[in-house]
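To start, the structure itself, in structure tokens.
With one protein chain held back, the other chains of the complex are shown just where they sit.
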Amino acid sequence: MIAEGAETVVEIAELSRRFGRTVALDGVSLDVPRGVVFGLVGENGAGKTTLIKHILGLLKAETGTVRVFGLDPVRDPVKVLAQVGYLSEDRDLPDWLRIDELLRYLRAFYPTWDDNLAEELRQKFDLDPSARIKTLSQGQRARTGLLAALAYRPDLLVLDEPSTGLDPIVRREILAAIIRTIAEEGRTVLFSSHLLDEVERVSDHVALIDHGKIVLCDPLDAIKAAHRRLTLRFDEPLSRPPALLGTSRWEGIGHEWTTVCRGSIEEIHGRVTGVGARIVEEHTPSLDEIFVARVGSQQPAGVEA
Amino acid sequence: MRIHISPNDGVPIYLQIVNQVKYLFASGRLSAGEELPPIRVLAEQLIVNPNTVARAYRELERAGLVEKRRTAGTYVSNTGSPLALSERRKIVTERVDGLLAEARQLGIGVDQVVELIVQRNRAMQRLEGGESS
Partner (left out) sequence: MRTPALAIGWAIWVQHRRGLAGCALALLVMAVADPILFALTRSPAVVITSTVPLAGVYFVILNSLLVVEDAGSLSSRSPKHRFVLPVRTHTLVFWPMLYGWIAAGLLWLVTAGLIHWSSGFQTPLLLPALGMATLMVWMQAVSWLPIPNIWLRDTMTIVVLGPLAALPVWLTYSGLTSPALVAALLIGYSAMAYPLGLIAVGSDRRGEVWRVVPGSTNREGSATTSTPSQGRRPFRSAGEAQFWFEWRCHGLVLPGLVGLLSLVFTLLLTEIAFTAPRPFKPIFFLFLTMLVLMPVFLAGSVGPAMGLLAPPFGVNSRRFITFVAIRPMTSGGVVAAKLRMAIVSVMLTWAVVAIVVAVWMVIAGRALGFWALARALFQPYANPRGLALVLPGAFLLLALTWKQLTSGFACGLSGRRWIADIVALAHFAIVTGLVAAGFWLVNHPEVLPRIVSILPYLVVCAAILKGAVAIVTFWAALRGGLITGSTVGSVLAIWLALSACAFACVQLVSSTTPPAFSKPILLLCILAFMPLSRFALAPLALDWNRHR
């Protein structure tokens, strides 16, 4: 069903979308290679859910193209969706059904449905088959939605904010399920999340969206290699943060200022000495710090030291 | 095998795994010939990407610490002792480097540091001797 030797599972080219006057996506281009965990990161309202809905065919591309497994999800919903598992942010589930009825209903749609896997997951997630979905707690709903999405071993698993609003135990289970999915050959996971330490642990690729534009889209290692967290010491105390190419946010006071800086090590060192400061501490920043540095509210450019 | 990962450390996750395995081996909690958990199982236990664990295992294999037996998994290699010793030395060397850097920052000279080490060693021996008697 999937094109032979396909390298990319999802190809998005120059996708734009407006809702009324707000621009939700602006010229987004993205490729999700096969077999990776792809993390989609961004603020609330940055466009993550809109992008995911385009991938599933729930939204039509106004400009640009979306291809999943080489097919257009709007024109060929059957072929595409039979290989996609989706857990939405709202965990859209039919409240009036019981869990066993839900599974019985879903099984008819997916030729690759595995009864044993469904039963194994159901026991692992501790879900009572005769429970009505209306009576489930948030965590149980998330687990039920995940069970429904995993039981047919989809080639692409799409999760929209899977851990948001859940307690740490359920979050662990969901991440473990993601990892189990990846460990099986050829399957891909695309998930969006706010919880950056989870994204950091689990992702191979990370894309950062801000106000509908892609800010970063690279393998996680490359992103972490391209940024450094520096603490600079100036000879004179500064009242405002210094201006340094490749940085935008500074923290600190007086002599010492900390920032996350973009670029290779030599360039950074060159710039730092150019500004007349000394590097006191130098670390690989966490994804959280990179996110805040690239996306956080714009600070006014500082004065030259 | 107890490994602890913290993604915010600044150290890449695969390197954390490598270091911890080395430490476990050097401190005797991993014996020669023992099997390491499969990549999938360790990834699920640590909640990290299997590729990261695979990379760590490759690193360890390259360092000669583990060997991959086909279809049987990954095992700690039997060529144990000299590597263990060098690993142990390496760990302590790192600690000493840290100590020296800190001492320099605080303005305490190397001679004072050496004297302090001897002093503290004597105190510890006294304590152990006091306990055993």
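The chains carry the letters A and B, assigned in the order they are written, with residues numbered from 1 in each.
Rule of thumb we're sticking to: a residue touches a chain if its C-beta (ideal position, glycine included) is under 8 Å from a C-beta of that chain, and two chains touch if they have at least 3 such contacts.
Worth saying up front: this structure is predicted, and the values here are computed from it rather than measured.
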Selected residue (touches chain absent from view) among A:Ala13, A:Leu58, A:Ala225 or A:Val275: A:Leu58
Selected residue (touches chain absent from view) among A:Glu11, A:Asp31 or A:Asp100: A:Asp100
Sole residue of A:Tyr86, A:Phe125, A:Trp250 or A:Phe291 that reaches the chain not shown, by the stated touch rule: A:Tyr86
Interface residues of chain A (partner: the chain not displayed): 56-60, 74-75, 77-82, 84, 86, 88, 90, 92-98, 100-101, 104-110, 128-132, 134-135
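By definition in this document, only the chains that are shown with their structure count from here on.
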In the complex with chain B, residue positions of chain A that touch it: 37, 172, 175-176, 179-180, 182-183, 197-198, 200-204, 221, 224, 229, 283-288
Parts of chain B lying in touch with chain A, wherever the complex brings them together: 5, 7-8, 10-13, 39-40, 43-44, 46-51
